[in-house]
Structures are given as structure tokens and as C-alpha cells.
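Here's the structure we're looking at; comments come further down.
The complex appears here without one of its protein chains, the remainder shown in place.
== subunit A ==
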Amino acid sequence: MAGAGGGSNDVQWCFSQVKGAIDDDVAEADIISTVEFNHSGELLATGDKGGRVVIFQQEQETKGQPHSRGEYNVYSTFQSHEPEFDYLKSLEIEEKINKIRWLPQKNAAQFLLSTNDKTIKLWKISERDKRPEGYNLKEEDGRYRDPSTVTTLRVPVFRPMDLMVEASPRRVFANAHTYHINSISVNSDYETYLSADDLRINLWHLEITDRSFNIVDIKPANMEELTEVITAAEFHPNQCNTLVYSSSKGTIRLCDMRAAALCDKHSKLFEEPEDPSNRSFFSEIISSISDVKFSHNGRYMMTRDYLSVKIWDLNMENRPVETYQVHEYLRSKLCSLYENDCIFDKFECCWNGNDSVVMTGSYNNFFRMFERGHRRDLTLEASRESSKPRAVLKPRKVCAGGKRKKDEISVDSLDFNKKILHTAWHPQDNIIAVATTNNLYIFQDKMN
């Protein structure tokens, strides 16, 4: 797989599809809150603020269209979570889907975990393309026959029917989190998974819903002493004993579950020392890590803070091996970004299939790709204007100050309401899913 963009051998990103309403009046329920490809890339799931999950399936490539990979069409949609009110604590529980994580496929059915602030659910998505016909005691429409009218017996047979995709909740993992769940992560043992809230991380068995083990607890005895919260957590892709969690203070802790039952003491602490001359009111806020993702090969992890993406070598704790500036020009806007709360936006990040490129979102519906190795970066835009089929996306550039060149956009013209927080990269191919506020864009590399 080639790199992010630019150059003759490199990827040229083209518009493929866009899902969602065109109108600007966005209902809150339609705000996309998570996007995730499954392990094969054939399925793409989205969750929204209204608690709904929509799953798209990639069409099989047909001989008639050698120039593009299959399109993603709706496969299944269901209401995963409902709004709740905890009367005991007088707490309103949003139905917004915070994260979706797919389980690796074990049989014909697909399984995914979806979570809101308090409850995780395991959903089974299965296909039905046959139905039994020829019952003795029932009519075809389901009405029961009078047994006395039955004169001959026949054996019911399965006949093909139009494909029906059914989603059913198989497990509900509830009541284990006092605070708001920000992450779920399936272990490489395919038997357990973790769920993390602001102060605690719990370990679950996929089959057992009535208990979970607390493995990390950073709640101080006196809440007045609270200085940091857990912002994201993930299991290592192939070491089932290893997990990492990031904090609001910009640190990442790696824990080994073999060391102790309660992993409050970290095995490794990843933190980049701060230059004291750069300390400001905003320092801690912009250092808060909003996402942490292991590379597919398990050797690196990536973190996203407000202004940058950092790649860490798991063997080196004192500083990241690579740092990429996502939108450095925002440094001179921090005051207004604090006032309009944008400084608290939680951007996610993702790796491509072979860990050579990383991607993250920004404002004005821009998203950024960083090509490791070649140290090249690319800014693209998800917009209706560049949505002609197979149209190649034009690279964008933000002008930080001084003279603005012809196609550049100035920092003051950026629309901070158009944020791309969620992006996903197909596990093998150069297909990416980019979520704007209420639309899902799918881009592919140009195939010749």
C-alpha cells in the first residue's frame, strides 16, 4: 500500500460516496459519534447521538466496474441504546453511542459491542435467507389450521427468501460504571474486553454480564485531590496481558495484567517532558489526550492531543518518536477556542493497514494524513462541493498569517462548527470513512 498523497507513485484520494442528509439543519440525534470498520473491512458501522447504529456492507466487486472497489450500502440499522434517567442519582443518561468495536468473525453471524455512557451491549447481526415452508398445522401466513382439516402430512422444507438482516442484543453489560464510559476494547484473546470511564477500567468476559473485574482505579480517596481523569484505553493487538490508558494530563500508562490483579501501578509511563518556558493556562488542557491507538503490528502507539498527533515506541517512555502538527495555527486562537469550548473537542486518530500513514480530523471539515517515513502530510476536505463520483480530492492549505495565496484559506475563515472528530481506515485497502457532523464520507484511492 502506498502513502498518503502527492508524487507519482502515491495515492490519489477520490470521492466515493456520501451518506446522510444534505440540509444544514442538523437534528441532534443525527450527529455521528463513532465510525468503525470490522476486521475484514467488509462492514462499516456508525453510531449516532440518537443511540442508533447503522451498518454498511461493501458490495462484491463486479466485473463491470474494474475502476473502483465495491460501494458501501446499508446492511442493517437498529436502535442500540435508549435515553434513561437514573432516579436514584438524579442522573440523565444519554443514548449517544460513544464507541463501537467489532468482534472478530467466528461464524456466519457478526458481533459488535456498542456503548453509551453507562451500558455496553453485545449485538449479533445475522442473515436469514431461507425460511421453512409447508407446515402441517399452520397456513403460509401464520394462521393456525384446524387439525381436523388435515388429511395428509408433509415434511416442511427450507425455501430461499429475500435476504433479511437481523440485529439482536445478546448481552447487556450494565451497572459497572459510576462515571462516563469513554472506551471499550476487545482483547486479543477474543474472550474478554475492557471498558473505561473517567476514573476506572473494568475487565469483562464476553459471556458473563453479572460481574466484571476492576483493573484500574484512579479515584482519589478525597475527590478534592482529583487532578486527572482517564480519557481513553485500549488492549494491545496481540499481547493479551497488555493495555494502555491515556489521561487528561497528557500521560499514557501501560499496564501488564500479569503483574497484579489491580493495575494501579503502571508498568510503563509515557510522558514527554514539558518545556517550562512554554507553560501557560492552556498547557494542560491542550495536552489532554483524546485518543490512543496501537499500531497494527503492536510496536507503536499513537496519541492525539488538541494540536498534534504523536507516535510512541513502546520501548521508549521519555518522548515520542514522531510528532505531527495537526493545526499549529490554532495556537494563536486558543483564547476564543477556550471561550467557545472547542478546545475541549475530542479528536480521534487512526492508522492505515500497514502502519505507514496516520490520519486525524480537524476543523472546517478538513482532515489530515501524515505519511511516516516520508515525512509528508496532506490536508483534504470532506465537502459536498468535491463530491462528484471518482473526483480526485484537491489538497487544502491553511494560511496562518501574512499573505494568503490563491487557494489557501485563512485561519479566521475556518468554520469551527464543522469538525471531523471520527475517521476510520479500512484494515487492508486505501478506503477511508470520514464523519462530518451528520454525514459519512467514503473516499478511495484512484484505481487506474
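In the analysis below, contacts are C-beta pairs under 8 Å (C-beta built on N, C-alpha and C of every residue); 3 or more make two chains touch, one makes a residue touch a chain; residues count from 1.
As a working rule, contacts and distances are computed from a predicted model.
Between the listed names "Alpha-endosulfine", "Proteasome maturation protein", "DNA replication complex GINS protein PSF2" or "NADH dehydrogenase [ubiquinone] 1 beta subcomplex subunit 4", the UniProt record for the complex's undisplayed chain reads "Alpha-endosulfine".
Between the chain not shown and the residues A:E61, A:E92 or A:D264, the one that touches is A:E92. Considering the whole complex, the residue from A:H39, A:K124 or A:H180 that touches the absent chain is A:H180.
If you put the hidden chain back, the residue from A:N136, A:S168 or A:S280 that touches it is A:S280. Summarising the interface, subunit A meets the missing chain with residues 19-21, 29-30, 32, 46, 48, 50-52, 54, 74, 77, 79, 82-83, 85, 89-95, 117, 179-180, 198-199, 223-229, 248-249, 278, 280-282, 284-285, 288, 331-335, 338-339, 438, 440.
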